[in-house]
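One protein chain is absent from this view; the other protein chains keep their places.
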Amino acid sequence: MAATAEVAGARAPKQSFSRAALPYLLSLPALLVCIGILIPFFTAVYYSLQRYNLAMPFLRGFIWFDNYKDFLSDPAFWNTVSISLIYTALTVGIELLLGLGIALLLQRPTLFNNALSIALMLPLMIAPAIASLMWKLMTNPNFGILSYLVGLVGLTDFKWASDPSTALLTVVLVDIWVYTPFMMILLLAGLRGLPKQPFEAAELDGVPASFVFFRITLPMLLPYIITAALFRMLDSIQQFDIIYAMTQGGPGDKLMVFQVQAYLEFFTYTNVGRSSALLMVLWAIAYLLSHQFIKSWLRLRERARGQA
Amino acid sequence: MTEATLWSRLLRPVLLTLVALFFLFPIFWVFLMSFQTNEQILRIPPSLFFSPTLDNYWGLVSGKLVTAAGTLELPFMRNLWNSVVLSTGAVLLSLLLGVPAAYAFARFKFRLGEDIAFTLLSFRFAPPLLVLLPLNLYFQTLGLNDTYIGLIWVYQLITLPLILWIVRGYFEDISPDVEHAYRVDGHGWLKTFLKISIPLARPGIAAAALLSFIFAWNNFVFALILGSSSIQPVTVGALAFVTASGIQYGQIAAAVVLSILPTLTLALYAQRYLVEGLSLGAVKG
Partner (left out) sequence: MHERERDLVAQFMQRQIGRRELFRRMGQMGVGAAAASYLLNTASTQVLAADFDWQAHKGKTVTLLLNKHPYTDAMIANLDNFKTLTGMDVKYDVFPEDVYFDKVTAALSSQGTQYDAFMTGAYQTWQYGPAGWLVDMNQFISDPAYTAPNYNWEDMLPNLRASTAWSGVPGEALGGEGAKQWAVPWGFELNNLAYNKPLFDKLGLGVPKNLPELIETAAKITKDAGGPYGIGVRGSRSWASIHPGFLSAYSNYGQKDFSLADGKLSAAMNTPESKAFHDLWVKMIQDSGPKNWATYTWYQVGTDLGAGASGMIYDADILGYFMNGGDNKEAGHLAYAAIAPNPEATAPTPNVWIWSLGMNAFGQQQDAAWLFVQWASGTEHGLFGARKMDFVNPVRQSVWDDQEFKDRIAAKYPGYIEQYTTSAPGSKIYFTPQPLFFNLTTEWAASLQKMVAKEVPVSEGLDQLAESVNRQLKQAGLG
């Protein structure tokens, strides 16, 4: 309850002004540094309300929400929304399960487990753009070791990122390879940090392992799961490097996620207005999703503190 | 008990082997590639057997690429250095700004506190592309383009939210009793923060710093757009082996290995903090 005492102290009327200003003084520098970067953000909002293609300067003009309205009737846009969400759900979901599984395997703090957990972080240390280049080679039907290996088990005609039916699978696989270690390390830390008493009590009472996992471990781990999932979600919905390097959004429009589309609109088609509008939609989606995540995070932590 | 024995004796090693295979085999393969010539890499079918060469590494370290057409300069070591400067600088600045802020959010409930915290986190979900182009314009005016300082500033978008959020959770879980005791002894707030709070939170800070270092290290779009070739990081440097006359896979692999080394060293050094630190405090004892 000490924490709440401090909080109550901060609210006490006899607090001096400087004491009341302290939290602002502490957090403002961080905010100011980032606000500087926010000015371009508002410039981009302004662009998104314009018809603005660099190659056609004479057409430039203010059109309010027409860029956004165009999206509503554009099947390509809805394809982008749905593929981005599917990609995010798949990668975050699988990485969460896999990361949790690995964290459970490595839970005991032995030397071997610690060494393996560092080794498993290696994929995270390669820039995704370069890692994808390597995956593209490894899945090449002629020289690729992975193509060769799946060929050995009979999948001689597996086309990886090139086939509409397996393209999503392939990029999700690369994403899993790169980012599961991030999930794993956060969840492993969470697992090892859990208090011992509830588990000891459960063992004394002979509670079945599955009950312990679902009723004790998982609920106590939830704040960590949410933090890890939040950061992964924010990266995943904005995925660019892997998809662009592996397929450029193809085959067809199969992997046309937000950032790939917006990148093409900007750098290749020089359509600044449309690109900005697209990114604003992406920003709004990320905003809404993280808002939900954070709300439940704060709630869970309040509850955890109440129990402590 | 038999169930548990079966689990630890059989299933666990099998699962761990599968996990290690999936995550480490590609790394192992890239490692092997870094000792091969392009011709050896591009064999049909791929093969484990080859006579190793150090040429790829030698080319990167000496900065000279000898090709049929002549000797070319490779600024790879320069790229590596740029990555070190940019990532280290960005993380240090983030720590300087983020740790006090994280402490404020953890220790005080103040008006707009959660809003400011959320705003700071929200920098993580502004797509980089969205701010990049206008930023390029403003940097041009401010004279910040093509400077380390300008880039380190922009890198805060990557490093600051991560540090803030993880360190905040850590502070929240450290019992404030110790701080109280110290303050009751007549020490000021600042001294308490520096002498007690930060040392207690060190594992969390170290772990958050390492993770944000990795994310900063892997970024390249900011430097690409905002800098000249003299301040490009190692990511762009590795792409230089994708040329019209062919992709030099061996050199890319060697570049990958070299670019992992600094991060790996850091991770090994921070290893004892890493797992402990990310546990967000979790009130030991």
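Labels A and B are assigned to the chains in the order they are written; within every chain, residues are numbered from 1.
We adopt the following convention: a residue touches a chain if its C-beta (ideal position, glycine included) is under 8 Å from a C-beta of that chain, and two chains touch if they have at least 3 such contacts.
Keep in mind the model is a prediction, meaning the values are calculated, not measured.
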Chains shown that the absent chain touches, full complex: A, B
Chain not shown: contacting residue from A:Leu96, A:Met246, A:Ala262 or A:Leu282: A:Met246
Given B:Ser175, B:Ser229 or B:Gln271, the one touching the chain that is not displayed: B:Ser229
Of A:Gly101, A:Pro141 or A:Pro198, the one touching the omitted chain in the full complex: A:Pro141
Among A:Phe71, A:Trp160 or A:Phe258, the residue in touch with the chain that has been omitted: A:Trp160
Residue numbers in subunit B that touch the chain omitted from display: 37-39, 42-44, 67-70, 72, 132-133, 136-137, 140, 145-146, 224-225, 228-230, 232, 236, 239-247
Interface with the undisplayed chain - residues on subunit A: 53-57, 59, 136, 139-143, 157, 159-164, 167, 246-253, 264, 267-271
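Everything below uses one rule, namely that only the chains that are shown with their structure count from here on.
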Length of the line joining the C-alpha centres of subunit A and subunit B, rounded to whole Å: 15
Contact footprint of subunit B on subunit A as seen in their complex: 2-3, 5-7, 10-11, 19-20, 22-24, 26-27, 29-31, 33-34, 36-41, 43-44, 47, 101-102, 105, 109, 114, 116-130, 133-135, 137-138, 142-145, 148, 151, 177, 180-182, 185-186, 188-190, 192-195, 209, 223-224, 227, 231, 234, 238, 258-259, 262-263, 266, 272, 275-276, 279-280, 282-283, 286-287, 290-291, 294, 298, 301, 305, 308
Of subunit B, residues touching subunit A in the complex: 3-4, 12, 15-16, 19-20, 22-24, 26-27, 29-30, 41-46, 93, 97-98, 100-101, 103-105, 107-110, 113-114, 116-135, 137-138, 153-154, 156-157, 160, 162, 164-166, 169, 172, 175-177, 180, 189, 207, 211, 214, 217-220, 234-235, 238-239, 242, 247, 249, 252-253, 255-256, 259-260, 263-264, 267-268, 271, 274-283
